[in-house]
Each structure stands twice: as C-alpha cells, then as structure tokens.
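Entry: chain A
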Amino acid sequence: MTHWIIAPILIPALAGLLLLLEVRERQQLRRVTGLLSCVALIPVALVLWQQAAQGDVGVYQLGNWQAPFGIVLVLDQLSAMMLLLTAVLALPALLYGCAGDDRRGPNFHSLFQFQLMGINGAFLTGDLFNLFVFFEVLLIASYGLALHGRGTERVKAGLHYVVLNLAGSALFLIALGLIYGTTGTLNMADFAVKAQALEGSDQILLTVAVLLLWVVFGLKAALFPLYFWLPAAYANATAPVAALFAIMTKVGIYAILRMQALAFSDGPLAGLGADLLWWLALVTLALAAIGALAAQRLGGLVAYLVVMSVGTLVAALSLGDPKVVGPALYYLIHSTLICAALFLLCDLLRRSRGDSDDRLESGPPLAHGNWLGAAFFAAAVAVVGLPPLSGFVGKVALLQAVPSAPYWVLLLLAGLAGLVGLSRAGSTLFWRVHGDVVSKKLGRRRVIPMLALLLASPLLTVAAEPLLQLCGGVAEQLADQTIYIRAVLGGAS
Partner candidate 1 sequence: MMLPAIVLLPLLAALLPMFTRHLGRRWCALLVALPVVAALGLLAQASLPIWEGGMQQWSMAWLPSLGLNLALRLDGLALLFCVLILGIGLLVVVYAHYYLPAKDDGGRFYTLLLLFMFSMLGVVTSDNLLFLVFFWELTSLSSFLLISYKQYDSAARKGARMALTVTGMGGLALLAGVLLIGHVVGSFSLSTVLENGALVQQHALYPVILCLVLLGAFTKSAQFPFHFWLPHAMAAPTPVSAYLHSATMVKAGIFLLARFYPVLAGTDLWFYLVTTAGMATLLWGAVWALFQHDLKGLLAFSTISHLGLITLLFGLNSPLAAVAGVFHIINHATFKAGLFMAAGIIDQQTGTRDMRRINGLWKYMPYTAVLAMVASAAMAGVPLLNGFLSKEMFFTETLQSDQLGAMSWLLPLGATLGGVFSVAYSARFIHDVFFNGEPVNLPKFPPQEPPRYMKIPVEILVALCVAVGVFPAITVAALLAVAATATLGGTLPEYHLAVWHGLNIPLLMSVIALVGGIAVYACRRRLFTWYARLPEIDAKRVFEGRIQAVVRLTAGVTRRLQTGSLQGYLAWVLALVAAVLVWQLPNLTSFTGERAMLPVDGVSVLCALMLIAAALLTTVLHRQRMMAIICLSVVGLIVSLIFVRFSAPDLALTQLSVEVVSVLLLMLAMYFLPARAKADSNPLRVSRDAVLAVLIGTGVAVVALLVMTTDTATISPFFLENSVPGGGGTNVVNVILVDFRGFDTFGEITVLGIAALGIYALLSDLKLASAKYDPFGRPWAHDAHPLVLVTLSRPLLPLALMIAVYIFLRGHNLPGGGFVAGLITSVALLLQYVASGVTWVHKRIPGDYHPLVALGVLLAGLTGVGSWVFGAPFLTSTFTHVHLPLIGDFELASAMLFDTGVFLTVVGATLLILANLGKLSMLDDKKETT
Partner candidate 2 sequence: MLESAISLTFGLLTVAWVLNLYRLVIGPSLPDRVLALDTMYINSIALIVVYGIQVDSKLYFEAAMLIALIGFVSTVAVAKYITRGDIIE
Partner candidate 3 sequence: MKRLLPYPSLTLVLWLTWLLLNGFSVGHALLGLILAVVLPLGTRPFWPQVPLVRDRMGLLRFVLRVAKDILLANLAVALKVLGPVKDLQPGFVEVPLDLRDSFAITVLTSTVSLTPGTVSADVSEDRTRLLVHALHVEDPQALVAEIKQRYEGPIKEIFEC
Partner candidate 4 sequence: MDVLIEWLVAIFVVVGGIFALIGSIGLARLPDFYTRLHGPTKATTLGVGGTIIASLLFFSWQERGLQLHEVLITLFLFITAPVSAHMLAKAAMHRDLKRMKGTRGEPWKQ
C-alpha cells in the first residue's frame, strides 16, 4: 500500500490550510508556502507516473474500505498524466502570481492550493460522488480565484460563471441520483460493470443520467451550448488564474474520457451519448473559430482558442476509438500549456499598454516589443498548429487519427481562423502603435514563468515521438477497461 497516490490531494490541502494559519501580512512566507507545495507536486506526480507507467493500476482504498463500498483513488496512466500536467502548469502560474497578482485580494494562495487539490482529486477519484465533491472543491476555489482582483467585468463574468456552474452541480446530483437509483452503486468501476446489465426502463434512465453527465462535463469542458460563460470569465480573470484555468476545461474532458473508456467503449452501451458529444463538439469548434475571428480583445481571443481546443478534443474523443486517445492526449497537453502561456503573455501586454489594455486597437508602443513579439509569435504559431511547434504535431496526429471529413474541414478552418485572428491581433498590438511608451517595466518574475510555459511547445515538439508513444500507452491501457475494473474491484465483480 503506497500512500503516494493521495499526496497530490493532501499536499495542496495542507498548504492551503497552513496558509490560513499564517499571518496575513507575511506575504513572502505565504508565497514560499504555496510555491513549495507546487514544487513538491512535480516530483510526486513523477513518482506516480513512474508507478503508473509500469502498467498496473494503483488503487488506494480510503478508510481501508474495499470498493465498491468505500471510496477509492485510482491511479492509472491517464490520471498520472493529468496530475503531472497539472503540476507542470501550476508552478509557473503560481510563480507568475507571486510577482504581484497575489496581492490583489485576500486568500489568493489558499484558493490556488485548494484549486489544485480539487483538480488533482477529480483526476484521481474512482468514485462518482467523490468526483462530484472534488468538482465542487475545484469549482468553489475557482469561483474565488475567478473573482480575485477587482473589476466590474470580472464580477459580472464571475457571477455568470458561478450561477451556471451551480445549475451544473444540481444536474450532476440528479445524474448521480439516477446512476445510484438504477445501478445501486457509486463506484466507477462497479458502475461500469452494473450498467452493462441494465435493460428496459432502467436502461433509459441510465441513458438520461449519462446524457445529463455529458451536459455537466460539457459545461466544465465548455462545449456548445454550454461554453458561453467561458470567454468572459477567462478573459477577465487575473492572469495566473486564467493560466491555471487552462486545465479546468480539461477536467471536464477528462471526466468524459474516463466515463466513456470505462463504461461506454464496448458492450451493450458502447457509444452511449457519443453522437450528442460529437455534434456539440463540432459546433463548438466552428463557433469558437468564429468567436476567435470576432474577438475584440486578446484575452477573449485566447479564451476562444481554449474553447477551440475543447471542441477539437471532445469531437475526437467522442468517437470512442482508442487510436484517437493518444493523439488527443498529446494535443491536450500542448493546448493546456500554450493557452496558459498565452494568458500570461496577454497580461504582460496589458501591463505594457496602459489604458489600451488588451483591446485589439492601436496603442502605445511596447517597451520590449521585440521580445514580447517573438514570444507572441511563437505562442501563436504553436497554438494555431503551424510548424515547427507542438500544435502542428498535435494537429497532424489528430487529423490522422480522425478520419472524418467534417472534422478535418472544421479543424483546418478553425486553424485558419486562429491564424487570421492572431495575425490581426499581433500586428495590431505590436505594430499599430502611436504615442509614447507607457510602461518600461516588464518584470523578470513575470517573464520567466511565461517563457517557461512557452518553452513547453518546442520541448513537446522535440520529444513528440516519445510523448506520442507515452500517450499511446495511456490510450492502450484505457482501451482495456478490464484492467481498471479488475484493479478496483479485485476478482469480485
């Protein structure tokens, strides 16, 4: 029995709590506490990945109660990979926050840690109701973070975000109730087994439950018509928060993938609700591309790029084809890190542009225009999927894996829309300038985390083959749900 599995939940929880006990004025101490936690999460995630990579699924029976009765944490390659991604994202995001954004309101550091706790918990749990609980943990923390700092727009966007997610939570509970009412269990593996045996009205009820779950996860993942809250919420969030939020939509995608792989990949329920996801995702992709073209602000544009990545991923994953999962995971990692980098970059630009903010209109010249411009160019190239950066690899991999004309057309056109949008944005922000430089400061403490995230793209490109193999391995493990089920339920079920 290894306790490592629960560490990604407990470490940020502990840090978050210690932060509450610390003296509010001792900002440095608070930063160190938060950063230490984030730093610690990386080796922990690596250790867990190491364990998971050996092919066994690790199960942690909380309270020593066996599944399906107690709650279990399950560590397979997918969850390990998501944990690692979260850890890798969190550190630069928090570092960026430590450059001053953390002072813009109380409890930033605690909320940040609890956010991590919720995300990690959602990736680890093998229990549906516990997934709900961790969703709530990450949501409530995200509410706090989304509203961190001040500003009317932020409050408005935050209000929308909160209300929609509260409605989503209610739906989640209804779906969970139905799942329990029809299958009599809450454990994911047990559910996967029991669900196969349902027939008649129970099966219809289960279908309703699953479709509702897709709605809930779709809301988190930001699928059409559930994504409307996202552009405003992300564009108006404080930069480190927006960067961290890049993983939030992926939690929804993870949940969809997990459920689908476990219960709806084959057997009588194969492909349950997949059509719904497929069409919603395609529409999402199209509308996000449209939104990206229409964006009036860089933050909004980046937010739409996030939505675009969601559409790209969910459409691919909805096919339920194990071949798709590997490329999709690669793309997921790429888009998470790059969108996060773009949010940070967007904030750096805002800071240099004074009142012009991130509006896509003529503004003051930038003091470090060349460097920022180069970074922006790289990020843009990466995010729209042009060579030589990781987006290209991800896009090619996805296109190869998804043999569908509408998907190809939409994905390519969305890429073009992103290209047009970003080139317009870039040439406006960097080159359509008038007047004098507003702010000379750039702040190394902000630039380094941003570059660190941006560096992910070339690294992902260089290491694309091993990574794709890795992701393929994850997909392979995922494709055989009996591995997971046997690990969780033992020989029992």
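Everything below uses one rule, namely that contacts are C-beta pairs under 8 Å (C-beta built on N, C-alpha and C of every residue); 3 or more make two chains touch, one makes a residue touch a chain; residues count from 1.
The candidate set was assembled so that all candidates are chains of the complex that A comes from, given by their letters.
From a predicted model like this one, the values you see are computed outputs, not experimental measurements.
Looking at chain A and the listed options 1, 2, 3 or 4, the chain it touches in this complex is number 1.
Partner candidate 1 is touched in their complex by these residues of chain A: 1, 3, 6, 10, 13-14, 16-18, 20-21, 60-65, 68-71, 105-108, 110-111, 114, 117, 121, 129-130, 133-134, 136-137, 140-141, 143-144, 147-148, 156, 159-160, 163-164, 167-168, 171, 174, 177-178, 180-187, 190, 200-202, 204-205, 207-208, 211-212, 215, 219, 225-226, 228-229, 231-232, 287, 290-291, 293-294, 296, 377, 381, 386-388, 392-393, 395-397, 399-400, 403, 408, 412-413, 415-416, 419-420, 423-424, 427, 430-433, 464-465, 468-469, 472.
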